[in-house]
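Heads up, one of the protein chains got dropped from this complex, but the rest are sitting where they should.
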Amino acid sequence: MKQYWKDYQKEIADDNYFYVRSCIRQNFFPGAENLFIDILKNKLGKTVFEDAEHTTCTGIGYHTDVVPLETTMTVIARQFALMKEKGYRNMIASCVTSFGLYSEVLDMWKHQPELKEKIAGYLMEATGRTFEEPENMVHASDILYKYRNEIASIAKYKLINKTTGEPLKVVDHIGCHYAKTFPERGVGGSEFPQVLTGLITAWGGQTVDYPERRHCCGFGFRNYLVQPNRGYSISQSKIKLESMKPYEPDLIIANCPGCSMFLDRWQYTLEETEGAVYGTCGNKIPVFTHEELAGLVLGYDPWEIGLQTHQVPVEALLDKIGVEYNPDLKYTDRQGNLIGEPELINQHVC
Amino acid sequence: MLENENHRIAVIGAGPAGISAAVTAAELGIDVDWYDKADQIGGKLNDYYQLFPDRTSAMNVLQEFDNLTGTARIHKHFGKAINHIEKNNGRLVLMSDHETVGSADSVIVATGFDFFDARNKEEFGYGMYNQVITSPELEQKLKTNPDSLKFDGEAPANIAFVHCVGSRDQQIGINYCSRLCCVTGIKQAIEMRELFPSCRVVNFYIDLRAFGSGYEELYREAQEKHQVQFIRGRVSEASENQQHRIVLKAEDTLMGRPLKITVDWVVLLIGMVPSCTQVQVADHQCTDQETGFLKAANAFTGHRLDGQPGIFMAGACGGPMSIPEAAASGKAAATEALQYLINR
Partner (left out) sequence: MEILRQIQADPRYDESCRSCLNCGVCTAICPAAGYFDYDPRKIVNLVREGDETTLTEIISSDLIWYCGQCMSCKPRCPRGNVPGILIQILRTVSINSGLFAKSGLGLQQLVLKRGIGHNILETGYCIHPTRVDPAVHPEQGPVWEWMSTNADQVYSRFDTGYDKEGPGLLRKISPKALGELDRIFDVTGCKELWRKIEDGAAK
């Protein structure tokens, strides 16, 4: 009996990971990556190594055509070289664009070995390094997917409305470069990816299918980064938000840092420019990354994991789940002192 | 004509090609052992409503076929699926699940085809969304339960037919054209328009393959008499909205712009794939490497199966074909089988 895509499982290594960070996730969700590392090390007992010498994969530069193919390939080869040097075979990419790009580069090298040779030559010439392809290369959300049941078994909270007892309605948004580029590199293929629905279901929530589920969030690289082009970007997110609104989702999660950022920020912009609000009771819909969702159910402190950096306030959701938090510590530093002038932020919560 | 009057031919399959082969062989004076996995003749003809191009009732055609099969020379062994043919001392041994079921001097394989499993084209949501059905399912509903085609108790307002599902598609590894789906879509579009005169019917196609006798005329009739709308663009994806209606995205390629349309039913015109109950011949590979259908030794000169003296193929087990084509193929295979028996 042929296996259907939605049941498709991919190989995910079970330990000894080499972790490469994401430019966007570090900038806009500064709590997320250390949280991910902490969950892996201290809750799941895994070995995760971060090499301080690693850099951006140049993905954003590649997709804005300011970094040519061979440069990107050589930078990626350098990442692999660092990994080899430290004795690791399994890579975790935090960024979805990186994950897609590593996949594409590995695929091109498979079909054009002479290109791989050429890149090896460039790397040697520029850095004196040699590289090996990883044995296993996955996205961070794949790891959480793999251990979703273990996390569920030690979770403090569930994705359930504590007042009504109903599972929360969660929209899962999959970054385009996760499975559209190589469906066999995504859990569940490209049409009905399971990597986030698996987490949602394991942690007590229910997923929402809506017509624009597969539509791109609209990052569009140059279509956001260059100011006059931003209309494209906001329009694509608006299409998604309008489509999901009737389903009254409690929360959105996304595995790509860009997607999380855009779905979060554009709700603010759409309210400012059009008065449009997509959640219930005049609220916006909170947007979480997969690490943040894991951190939430595991009982980490919301401000420790960076939820205060979201443009869409999260308090209403935290209250819905019954997560304990101290509102006074939201905009403070480690010592509990207020940072800057947070009163200018003026976020309203229903 | 034949030196040894005890020659027997086995025909595997009782669809249109098998019926034609068995009847022809019997008329030419040979005894036929006739096998089919089902308990009655007809194959998929049992499931069809009206046949293109002239909307003949499938049951009438089946009845006409049935009337021909009553001769004493035909020995029916139904309810048995032959999956293996072994060669033994010049005879061909027929096996069903490792059990010997019979033997013959010559065999005609007429095992037909399967429909493409639409769950493999996930972007259309078949198997997930209730309002997405396949063309054989529509055919069943038209035949036995047309009322089930209402939506929310009323006549549907919009229906879309999607051509080329499971054909001409590298993503699922099926690169050939299944030939008959286009005319099936035209026929079913007309039937839906007749059933629900207030319903708008749109066919999304890439190339309209109306090659057979009467097919092009049916296409024109669909447009002129029944106002079926044909949009040139393959549907890219189907999603379900809150009312369980289906939202489709396609490009109107002749206008050069993307479109989105919400419909009550989506009918996937699914292609034909090699039958999963295809017969293995000894350990020889007689299927086409690309398509998986059975392959003739020389498609230009006859139906003898590649590398197999005495074994012939007929009908859709060799590739997509219509019922008249399958019947003609069955006749030809029977004649060739007779020639083989005379000449060896």
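By letter and in written order, the chains are A and B; residue numbering begins at 1 in each of them.
Here is the rule we use: contacts are C-beta pairs under 8 Å (C-beta built on N, C-alpha and C of every residue); 3 or more make two chains touch, one makes a residue touch a chain.
Because the structure is predicted, anything quoted here is derived from the model rather than measured.
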From A:I24, A:A120 or A:L241, residue that would touch the chain that is not displayed: A:I24
Residue in contact with the excluded chain [from A:N16, A:T71 or A:N136]: A:T71
Listed residues A:P134, A:G205, A:G279 or A:G306, member touching the removed chain: A:G306
Candidate in contact with the missing chain, chosen from A:A13, A:I39, A:I92 or A:L123: A:L123
Absent-chain interface as seen on chain B, which is shown: 123, 164, 168-171, 206-207, 232-237, 249-253, 256-259
Absent-chain interface as seen on chain A, which is shown: 23-24, 26-28, 30-31, 33-34, 50-56, 58-61, 63-71, 73-75, 78, 100, 108, 111-112, 115, 122-123, 125-127, 176-177, 179-181, 183, 190-191, 214-216, 218-223, 225-227, 229-236, 239, 265-266, 268-269, 304, 306, 308-311, 331-334, 339-342, 344-347
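The working rule: only the chains that are shown with their structure count from here on.
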Chain centre separation in whole Å, for chain B relative to chain A (CA means): 46
Touching residues (chain side chain B, partner chain A) in the complex: 117, 119-120, 122-123, 128, 237, 239-242, 247
Touch list for chain A against partner chain B, complex: 2, 4-6, 189, 191-192, 209-214, 246-247
